[in-house]
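With one protein chain withheld, the remaining protein chains of the complex are depicted in position.
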Amino acid sequence: MGAYILKRLISAVPVLLGITVIVFLIMSMIPGAPATATAILGSYATPENVEKLDRDRGLDKPLVTRYFIWLGNMLTGDFGRSFSLNRPVLDEILDRFNATLVLAGVAFVLCTLLGILAGVVSAARQNGFADKAFTFVVLIGISVPSFFLGMMMILTFAVNLRLLPVSGMDAIYGGGDLPDLPRYLVMPALALAVVATGVIARLSRSAMLEVLRQDYIRTARAKGVDERRVIMGHALRAAMVSIIPVLGIQAGFALSGSVYIEIVFQWPGIGRMLVDAILKRDILLVQGGVVFVAAAYVFFNIAVEVAQSLLDPRIKT
Amino acid sequence: MSALDVTELSKTFPVGGGLLHKPGAVRAVRPVSFTVETGETLGIVGESGCGKSTLARMLVGLIEPTTGQIEIEGKPLDNADAAAFGKLIQYVFQDPVSSLNPRKTIRQIIEAPLKYLHGMAGDVRAGRIAEIFASVNLREEFLDRYPHEFCGGQAQRIGIARALAAAPRIMVLDEPVSALDVSVQAQVLNLMADLRGQFNLTYLFISHDLAVVEAVSDRIMVPYFGSVVEIGRAEDLFKTPRHPYTNLLADSAPVVGRALTAPEQRDTELPDPLNPPPGCAFAGRCPRATERCLTAEPKLRPLGDDQLAACHHPLD
Partner (left out) sequence: MSGFLKLLFRNRLAAVGAVIIGLICLVALATPLLPRADPDVPATADRFQRPFRPGHLLGTDHLGRDLASRLLWGTRLSLAVGVAAALIAGTIGSTIGIVAGYFGGRIDNVIMRGVDMLMAFPYILLALAIVAALGPGLMNALIAVAAVNIPFFARNIRGVTVGLAGREFIDAARLAGKGHTRIILTELLPNVASMIVIAMSTTAGWMILETAGLSFLGLGSQPPVADLGSMLGEARAALITSPHTSVVPGVMIFLIVMSINLLGDGVRNALDPRLRSGALTRPRAVTLVERRGAIPAADQKGLLNIQDLETQFHVGDRVYRAVNAVSLHVNPGEALGIIAESGSGKSVTALSVMGLVASPPGVITGGAVRYEGEDLLAATYRSLREKRGDKVAYIFQDPLSTLHPLFRVGDQLTEAIQAHHKEPDDAARARAVELLKAVRIPNAESRIRNYPHQMSGGMRQRVGIAMALANDPEVIIADEPTTALDVTVQAQILSLLDDLRRERGLAIIFITHDFDVVAQLCERVAVMYAGKIVEEGPTGAILAQPAHPYTRRLMACLPELGGGKRRLAAIPGLPPVVSDLPPGCAFAPRCDKATAACRAGEIPFDGDAAHRVHCLHPEFAPMEVLA
């Protein structure tokens, strides 16, 4: 097992390098570095100053050289300095990433549990009342934009019913207590989880139905195994083989969706930071943030693969 | 001049390999040489994993051989060009339904070799298709239907018609009747026998069914673990096998009235292809194996009339 994890980690190296190359290439497409320099220097943007700044930032060097300088700096933990926030990029990212992790993590756990549960119940009671009800809810879930859902939640639960705080994450930032966090987390986490729950529920349902047709399910029944065990033991276990990879993809969706949710709920996460940085053309911050989150996602996917190999003995470890 | 002349043909598949592993190699077919005379049917009988399908696919150019050469009627073939093979040697597939494109009519399927191999014009083509279809005993109205409308036996005739349309000299029949029911399989086998006479074809007939192979072949070749262990005349091979494996095959075939005793009690498996044994591949299962069999690989040698076997201790 250890060797397998090591192997996966080593195979992640080229992927991580590829990610940095892609991000770097996309970012180097940005037209008019001077524009950025102008943004940084504001009213001090004389041609001489712009040129000097570009030289200081190494923009006069060839592309490949710039890439390796950037990569080398990142490996030593230097992601550069954000001009708009005037602080090191990495510090900002780490602060913000915690908040995103809490939000996306809770949403991910929610959608996994609810989605698989709904899928299994739907499949086991195919065409029954529960199945139809779930199918309907799932359809709405995957069709409603999460940012719109979030706004409607604020309107209903915070403004009209006054049950929950409108926005923010005050429990951590601004001196609130940790036990307060759940109250702030409920709406954004739910709004974020809805779409992924729908996708996972659909997939679990069809994976279960497919597995239930397999010959080995008939074998289990022929042995006299109880139907409950046939479904929860034999079928669900086999269906997990096709559900787990999708969980990895859905985790990516939870991270992605958190960008909208963070904006709607004023959540101090990395998604909001990225959107602000793009609008301010703070390239180093965008570059650093994207690489950091993508790298985190790569490691999460390795965990998914390891889980898959624990479940399925046919995968060579 | 013989129809087919194969020299030292072999195929090695690379397997595995990655960051931490050295790539391995599986020798699916070890170098084999044989000749098939014009008008002859050579049967190839073997169990799963013996390399018979890889051999067949190399012969029609679907897999490029690792070593060796294929000569048809004296002309060596370019191993990498499926179309060059197509005009001389054709293939009939095991699964008749999967070998027909579900989205094409039968006419479009049979037309393809006429169009692309022989560049035949449209009006000539229609006549030729009708001729071919008649020769496999199918009604012409079937031409505009789709493959899913046919059952196994009919689909296999369509597969044969497509192979015939290429006007080949040789046909490789890869388990052509094993997907068919007993009552239908003889229809197809007899049709193929008739066509062979009619078009002066040469057949390579591959099957796992000993009795069927014996009934249709002039000579039979027995591969085991990628090498040919025995080759001989059909009427003699299973009556007087020289190689212990051929003997085991003959004894294992169910026969009415013979008591049920397994000729081999141990559950024996094929050797590991990634880690083949040094000597005779069959030694681990062979009751006659000696020290020599574990170290030296036996070569095919003549044993009796028209019969060759690769064994250090052949049966008499």
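A and B label the chains in the order they appear, each numbered from 1.
The definition used in the following text is that a residue touches a chain if its C-beta (ideal position, glycine included) is under 8 Å from a C-beta of that chain, and two chains touch if they have at least 3 such contacts.
Every value quoted in this text rests on a predicted model; they were computed, and no experiment measured them.
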Across the complex, visible chains touched by the hidden chain are A, B
Residue among B:Ile44, B:Val212, B:Ala283 or B:Ala310 touching the omitted chain:
B:Val212
Taking the full complex into account, find the residue in B:Leu77, B:Ala112, B:Ala126 or B:Ala289 that is in contact with the omitted chain.
B:Ala112
Considering the entire assembly, which residues of chain A contact the chain that has been omitted?
15, 18-19, 22-23, 26-27, 29-31, 123-124, 126, 139-140, 142-145, 147-148, 151-152, 154-155, 159, 206, 208-210, 212-227, 230, 234, 237-238, 241, 252-253, 255-257, 259-260, 263-264, 271, 274-275, 277-279, 281, 283, 286, 290, 293-294, 297-298, 301, 311-314
Those residues of chain B which, in the complete complex, touch the missing chain
47-48, 57, 60-62, 82-83, 85-87, 90-91, 93-95, 98-104, 109, 112-113, 115-117, 151, 153-154, 159, 162-163, 165-166, 181-187, 189-190, 193, 208-212, 214-218, 234-235, 238-239, 248-267, 269-270
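One rule holds in what follows: only the chains that are shown with their structure count from here on.
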From the mean C-alpha coordinate of chain A to that of chain B, what's the distance rounded to whole Å?
53
